[in-house]
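Every protein chain but one is kept in place in this view of the complex.
On to subunit A.
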């Protein structure tokens, strides 16, 4: 408090901040980048460890051995799937009933706002089949879920086969204290969404589904299984869920512990772990793995069927079988044992997983970076915004002189750009989906292209607005006017990014890295053409474009510029679809808040 109440010290501090403002900001920015990149360096990370007592010391013995049966079930399933031309509901019901489960089905239908060209679907109609294995040992108040999506083509049959074999095996065990639900869902995430909404009696996305006839207790954890070949060389763990939410780290620890125990090769982001952290390659590898996680988390979509569970406070992860590392081979029985072990440990849980971290980044499966270590990187970026707010020193007085003026044109000069940029944001949010029919009528494009191109068009049209705003104000913008606008915009951006980073660190950080440098230095007195170019190149849309290229580079599938552009367009359409179908928040956040905020700075640049 001494610092706040002693006028002399305050003056000294203010002087220091004003004099060294630009250098401090630069140092902060560089420090943020260095800090972030340093997170992947192994000595700076922590080793993962199991926090949950119930899963730690109690060892279980895995005895699952019916790998062959799983494969033959997979073949049978494949045959019936081809015959039925989709989900073989009757066969599945019979197969599950034969294994002693209580079997139920749920049908659902959903009309997408516009056709999904990646997955080629528009009117979706499907059925989920699930069987419940009732717990013999305890009141049926809690449940675990194992799911295997029924995918089109002949992928993922082995997962369903293994699921049925596991069900048969589990049925004969007596130690289950939680109900186990075996779910085969159609149309991947849409089916999963319908089932979860049915299970929890909610309807947040306008899906039509039949109510569930049977249910178990509250779901404690869920595992989603994706296996597409008889021979698997390694298992990949997928954690990123809707809106960048992650399951408790203990779930990842559990997976890792069993992989170690059974000698199974495990990867995260498709990358094997390396042991040479002290070499440049080792560090680059860890950094790439972490960057992939950041990018996946930032895009806010669910990267596996598990992602939708997280919204209901259910810890969930997807396990995907990969057939790529030639020298290691394992049979389905090993994967069955791994799942058996994981489910048995989860069965031992006395309360929900909560001991370990919920906010983390993983440079490898055995190392993690917790929120306390990565938040400073974002904090340093946010500090720049706050420093710039206080920079011209007079900002504060400007603010009050405006609020003191009786006639109030000062407030109006700020209010007009703010309102107009937000209206543009609302247009960007609403129009693409609502105008698709009109666009299809007048232009030779498909619905999906119409939606994406309308979004791009509105985004670009927004750039032309500031001149109009100035006209509307009917007069010259004053020196004071842009300062107040900048003050408002900087505060707005700081609060916005702060809130974003709390919910989804990666998204907040990626946005901050691109938005902070240009917004912090923006004044109307800079060379117009050059800074306009810089602003456009660092705008939210271009951030998405860069992310697409970097992502492709990191998964070792580099693309050419035109392919990148097509990918960028499909990312936008997927973002809009994710919002409409599952309630992902990235698209509304960008359209309604980040883009208008960026427009406010654009406005400052053209303040005349």
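Please note the rule applied: a residue touches a chain if its C-beta (ideal position, glycine included) is under 8 Å from a C-beta of that chain, and two chains touch if they have at least 3 such contacts; residues count from 1.
Just so we're on the same page, contacts and distances are computed from a predicted model.
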Protein name (UniProt record) of the chain left out of view, among "Protein phosphatase 2, regulatory subunit A, beta a", "T-complex protein 1 subunit epsilon", "Tubulin delta 1" or "Phosphatidylinositol glycan anchor biosynthesis class U protein-like": "Phosphatidylinositol glycan anchor biosynthesis class U protein-like"
Chain not shown: contacting residue from A:83, A:313 or A:525: A:313
Option from A:17, A:503, A:550 or A:567 whose C-beta touches the chain left out: A:503
Of A:495, A:536, A:555 or A:592, the residue in touch with the unshown chain: A:495
Residues of subunit A (touch criterion as defined above) contacting the omitted chain: 4-8, 10, 245-246, 310-311, 313, 352, 354, 358-359, 386, 389-390, 395-396, 399-400, 403-404, 406, 491, 494-495, 498-499, 502-503
